[in-house]
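Take this structure first; my questions come after.
Only one protein chain is missing; all other protein chains are in place.
Here is subunit A:
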């Protein structure tokens, strides 16, 4: 991949709303080239989507809980962990699934409206799957940082004085 494409991906990963005109100036290419580059990266599935990082805890009246679940499974001959992973990641309440090294196999991130809802998902859907051996559910109490963004950072003012030599 070209150096400029990597730079573009890094810029968009940090700020998906950066407009093409600004990007073109930053990377010293034309806006048309930026558009084409983005289209190409989308087609190649290097860019899968664009989303906002929302701090739901600051949204009035919003209620929701999130949990990380350690899942131990029995891998299936021929398809390894992939098949069981796909059984799990298709549930809409599942936000992320990773295959892990270490003492368990899959790390599953789940979101729901209440603890009850998440618990029900784990006991009724997840742990009843054939190949799932055990689950350990950790509820998230507070998000400090997500995808490189620090939540709740009240004091991000420029601390420099106005004009310096």
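Note that a contact is a pair of C-beta atoms (placed from the backbone, for glycine too) under 8 Å apart; a residue touches a chain by one contact, two chains touch by 3 or more; residues count from 1.
Methods note: contacts and distances are computed from a predicted model.
**Student:** From the names "ABC-2 type transport system ATP-binding protein", "Aminotransferase", "ABC transporter permease" or "Nitrile hydratase subunit beta", which one matches the UniProt record for the unseen chain?
**Tutor:** When "ABC-2 type transport system ATP-binding protein", "Aminotransferase", "ABC transporter permease" or "Nitrile hydratase subunit beta" are compared with UniProt, the left-out chain turns out to be "Aminotransferase".
**Student:** Could you tell me which of A:26, A:59 or A:116 touches the chain that is not displayed?
**Tutor:** Within the whole complex, the residue contacting the unshown chain is A:26.
**Student:** When the complex is taken as a whole, what residues of subunit A touch the one chain not shown?
**Tutor:** Interface residues of subunit A facing the absent chain: 7, 10-11, 18, 22, 25-28, 158, 160-165.
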